[in-house]
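Structure incoming, see below.
The excerpt is restricted to a subset of chains, each kept in its original location.
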Amino acid sequence: MLQFCLVGAGFIGPLHAANIAARSDARLTWVVDLDTRAGDALARKHGARATADLDEALRDPAVGAVLICTPPRTHAAIIERAARAGKAIFCEKPVDLDLARVADCAKVVADTHTPFHVGFNRRYDPSHRALFDAMRNGEIGRPEMLVLSSRDPEISPPDYVAAMPYGIFYDTMIHDFDMVRWLTADEPVEVFARTACMLDAKENPHRDPDTAMAVLKMAGGALVHVNSSFRAVYGYDQRIEAFGEKGMLISRNHQPTGLERHDASGIRQDPLLRFFIERYAESYVRELADFVEAVADHRAPSITLEDGRRALQVAEAAMTSAKSGAAVAIGS
Amino acid sequence: MLQFCLVGAGFIGPLHAANIAARSDARLTWVVDLDTRAGDALARKHGARATADLDEALRDPAVGAVLICTPPRTHAAIIERAARAGKAIFCEKPVDLDLARVADCAKVVADTHTPFHVGFNRRYDPSHRALFDAMRNGEIGRPEMLVLSSRDPEISPPDYVAAMPYGIFYDTMIHDFDMVRWLTADEPVEVFARTACMLDAKENPHRDPDTAMAVLKMAGGALVHVNSSFRAVYGYDQRIEAFGEKGMLISRNHQPTGLERHDASGIRQDPLLRFFIERYAESYVRELADFVEAVADHRAPSITLEDGRRALQVAEAAMTSAKSGAAVAIGS
Amino acid sequence: MLQFCLVGAGFIGPLHAANIAARSDARLTWVVDLDTRAGDALARKHGARATADLDEALRDPAVGAVLICTPPRTHAAIIERAARAGKAIFCEKPVDLDLARVADCAKVVADTHTPFHVGFNRRYDPSHRALFDAMRNGEIGRPEMLVLSSRDPEISPPDYVAAMPYGIFYDTMIHDFDMVRWLTADEPVEVFARTACMLDAKENPHRDPDTAMAVLKMAGGALVHVNSSFRAVYGYDQRIEAFGEKGMLISRNHQPTGLERHDASGIRQDPLLRFFIERYAESYVRELADFVEAVADHRAPSITLEDGRRALQVAEAAMTSAKSGAAVAIGS
């Protein structure tokens, strides 16, 4: 029975809490949030204790793992404290917004031999996983081009946007940068990116990019395209396409039902699932299972801090490219 | 160069005339129609001569083939006159509405050694043909069930309906009865059918069935379902499904374009093609090519008068079943 | 907290047990099975008690509901005992194989004011439900034709087949007969059915029908077709099509992933989900939720014993038709 301390009761916290509660080999023991009302409510729902003091929870020897889903800028400090407290760590992406800070964390995590997992949940989606398996099985041979469409139905609230400029790279495309690395088992060596502000000033008051395209070059020669938007009015658009010498694989969008409506105006199907909570519901469940089982089996969790650092590095290079107008080389 | 006498300038006559005109090895020489205005207009369009007197056209030794697309009740007499005049015959389905009359025709056609083809054009549709080929290749093994949806977007005009009661069997499902025989290379031995009048009195003043379902049993044991309607408001619905011991084949509906529209209300595609003129455009072209080439090569045309008789027999049995409420055995 | 006594640890019992366990407002308290090994194992897994003696469990005042998933011939007796013990009842379909026996049960259930639910789980499938909602919203207007394909990937074991002759109607199509009643809010008044034995003697030693087609006539005039097979080698084929004056609705098959593979041989997608456990996983969860909430809210469960009787009546009429070769009227 792995007991969890969940840090961050907002946004995706309740989803993780419910997934923990649904497992027979895990339990939510602590909820930590500075907003004590939110923390209390979530803790009460799952029979856990709430606190605003992370150290109080970390001192509890029953706690085996810390699940971090606070805003990105707080991740590094929490990681370091949890690692020093000897807890296994499941941290939502991005690890941090600053590469140097991530390097610090990495040192602490390594020195403390902390089991660590970054929450790139898309790797656990059954459709994307089937595409991964097909690539590993050599179905398309050497990959030559990847095209990822990664579009959100809405922009984040203004304060969230203000706290993470160029979030289209750091918060959204960072998933795709991770997927590219995972799918190709290769590293990007260059990125070119362009952005635009398409939303109006009311929706996007900070004029942070809400539309972006990137082209990556992989060490092995493959070319990659990623595009993102913060207003896919038709739903959460999540497609991956891998093209290689022997064929093409496509992981398509998902719909809530299999209903088709035929009338004189044409054939209509359901809109796409609305957002990540719906689209990736199963991937979050599978990701948690993998983490819990890894800790139980004393094996390293699947997505490393180095994976987190690499994806962040691409995001930073993409921002630099978008600002400068030039392609940017990505170091190792 | 095969010269055609087209009998019947209405409805599907112009389509056949245009297909003849588009071939370099065929020519439309005569158009025969009692309605001299319609006949003249069609003849003029293709540089042919028009007449209301079939015999005048049949006396022309340049005419090698007669294409009959008049109303069904006139087919038999025209077939016999054309056969006795030594012309090859392409006759639209049904051969006639009366089995005894068809038997008479068959005798004349046989005695005169007339090349004869019945216009079951659906056999020439590329999608249905691909399904046929897959069955012949053994892809689904022994056929066990067939399901055919055969739905028109509208009912025929009242006088047309009055001239052919139970046209849903004699005019529409007769195509499906032929498809079933062709696809399975087997004969139906029993049919059960049910009909309904769903259109209102204005649309269907004669209260002739506008909706029908049939279940057939084949000599080889396979079960077959056919359904038809005269008001598929979403377009001409033409699907065939063949289920066997090794799998299933589906010939899907066709759409005019490959456009998908995604918005908050869902995903929309084009309506189906409107009716047989659009849906089976290519099959009519291919069918004519097959007939012209058969005549040129002195081989028998592909769809025999016996094929026409068999399909008619099933239509008659379906009508009898619908009237009596009992399943009806089909003779040989 | 509704405490359940589950009767029948085989087949679908473990699925219901797991769904009960996953709810925070329900608990599995007893597992009753004559096969004590199976009963013990399932009980142990969920922290319940096992017994071979139904009355022992029924005497437990903590038990609020009995979930019956034993073989069909045992349902009636269990229903009557549970009803007399004052428990709410969730009974898998069919209620029984004998209409007179169902009438007896109905009397007991009515006299004891027992909350009763028949497990026609397909009503809870999100895709079928969306089709139902669209019909209720009048999207296709008056229904004119329904086509249901209901095909299993395999035949049941020989002893199961022996215990329920014509299971293709009593066990499989009975779901479709229920769906038709539910979707149309109308009653069938006539059925015609045909069957075949397509499997070989090794797979189907009792030569019980493994392939069937039926045509139903509804009181309101609509025509319905249902087809079933026990060897859909491509997976569990579950499609519903509703055709009406304003259009058509289709509830399509489901696939496990959204992966498309493109190569020189064509475009390939996943096979269908294998069987009902996978295909209807969510419908079982939703059905249980509805039952638990109905009991908690003191409202009548959604699918009545009369629903169970009606569907059984159609199944019996279909068998009679298949045996006699004649259409059979269905009483009220």
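Per-chain residue numbering starts at 1, and chain names A, B and C are given in the order in which the chains are listed.
Rule of thumb we're sticking to: contacts are C-beta pairs under 8 Å (C-beta built on N, C-alpha and C of every residue); 3 or more make two chains touch, one makes a residue touch a chain.
All of these numbers come straight from a predicted model, not from anything done at the bench.
Assembly remark, whole complex in this entry with 3 chains visible in place, copy number of the identical chain is 4.
Just so we're on the same page, only the chains that are shown with their structure count from here on.
The greatest centre-to-centre distance from chain B, using averaged C-alpha positions, is reached by A.
Distances from each chain's CA mean to the overall CA mean are smallest for chain C. Each chain gets one centre point, the mean of its Cα atoms, and the points for chain A and chain B are 58 Å apart. For this pair, chain B with chain C, the centres built from the Cα atoms lie 42 Å apart.
Shared interface positions of chain B, i.e. residues touching 2 or more other chains, are given as 233-234.
On the chain C side of its complex with chain A, the touching residues are 22, 126-127, 129-131, 134, 139-140, 246-254, 256-264, 270.
The touching residues of chain B, counted against chain A in their complex, run 233-235, 255, 262-272. By the touch rule above, chain C contacts chain B in their complex via residues 142, 144-145, 147, 149, 151, 192, 194, 196, 198, 211-215, 217, 221-225, 227, 229, 231-234, 237, 243, 245-248, 325-327.
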